[in-house]
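Sharing a structure, written as structure tokens. Questions coming.
A protein chain is absent from this complex, but the other protein chains hold their places.
Up next is chain A:
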Amino acid sequence: MDGAKVTPGRTACLYIGAAVLRLVIFTLLPGLPDLLTGRVEISTPVTSFKRLQEGLFLYNHNVSPYDGGVYHQAPLLLPLFSLLPSITRLPIFTYLLYIAVDLLSASALWRIADSGEAGSSALFTSPRREKRWSGLVIAAVFLFNPFTVATCLGRSTSVFTTCAILHAVAKAVSGAPFGAMVAISFASYLSMYPLLLLPPLVLLSYDRQHSGRAIKSAPKFAAICASTVAGVLAALFQLSYLVTGSWEFLPSTYGVQLTLSDLTPNVGLWWYFFIEMFDSFRSFFLAVFWLHLSSYVGGLTVRIRRQPLVALTLILGIFAIFKPYPSISDAALFQAMVPLYRHVFPLMRYTFVSTAVIMYATCLGPAFYYLWIYAGSGNANFFYAITLVWNLGQSLLVCDLLFAVLRDEWEVERPEMVGKEIRQI
């Protein structure tokens, strides 16, 4: 598989195959998309397609969707979806939109893989970089990942965020810092948390600038990038204001992520913690959880300065575990980036354990949720316990990848240590 030759025919086959798979499921199992839309593992309060439909309905009937507790998604999704024909009469257009977004994400991932940034960045070249998978394989892993397929079928709006993040990274590795900043602004506008990806993304763009029109001064470059993001975000907010007619979308869209006022269960760690939290400590722990989530950004960006793409990948993995409303689409995004590091897989220590734990949680999660909500033979602790397992499995994977990458770096300094027992002090 290594270095497989990519022909246009194979590219088309992959994309057509992925699209046909989704279309076949959409048409042959017409009840499945709605079933998946209702799953808490796929749809969170901030990405649910059913809530989007409700927001769209209210928006089209001149009721502000933000003057209510149901719709918490970005305002510009409303005009986008009102342009599409009605989902009840012609659902095919919505399906095609979601399939197209998935294919766009895959093509961005393909470009990231083909750039070779994962194995050899501007400041570091891995001795193992030859052992890698082609863009075709990595795009195929993404497109046929059951988590990705389920997210697409569930029509969660997180696919737009995923697409924007992947395009931001793809633009950055291809030496287009402006495009990267615009894309990350869109991602942040849709979901807020991608703003935390900005520091490693700026570093990545800085490292991969075209030598012709490069800005040498790092602070100047960072300032330009930050002001680009601020400008694009301001424009998007202004546009949203024009669309909805008021600023009340800000507390309803981003405030709900900050304060977790909607406690619908999901695969993350926040919901049960804040259900059971004592009222007097709620604000304190909200601040602690957000601080904890953002604390990884600085540490990873500084420590893995030589490979900003690794920092980005690891932060995406952290998001899938610790963001307020995670879903399996965040896990799918992280799992899409992991195969880029095929060259360090041999250095990972717990691949079997973490894979087994994630698969175990995937199977038991829906079962335990059923026991709690429908059968009544289990209680909330069942589902809570399985989300703990899921998150522990993912954090094991993230830590393991970090270890492998750092050991790979270290072995450049100490080539004689390849394959030897090591210790951390």
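The definition used in the following text is that a contact is a pair of C-beta atoms (placed from the backbone, for glycine too) under 8 Å apart; a residue touches a chain by one contact, two chains touch by 3 or more; residues count from 1.
The rule we apply is simple: contacts and distances are computed from a predicted model.
Candidate names were "GPI transamidase component PIG-T", "Carbonic anhydrase", "N-alpha-acetyltransferase 20" or "Methionine--tRNA ligase, cytoplasmic", and the UniProt protein name of the unshown chain is "GPI transamidase component PIG-T". Although one chain is not drawn, the whole complex shows that of A:82, A:227, A:246 or A:264 it is A:264 that touches it. Here one chain is not drawn; of A:144, A:360 or A:403, the residue touching it is A:403.
From the options A:56, A:182, A:286 or A:316, the residue with contact to the chain not on display is A:56. Within the complete assembly, residues 38, 40, 50, 53-54, 56-58, 61, 63, 67-70, 261-265, 269, 271-279, 292, 295-296, 299-300, 303, 318, 321-322, 372-374, 376, 379-381, 384, 388, 391-392, 395-396, 398-399, 402-403, 406-407, 410, 414, 417, 420-425 of chain A touch the chain that is not shown.
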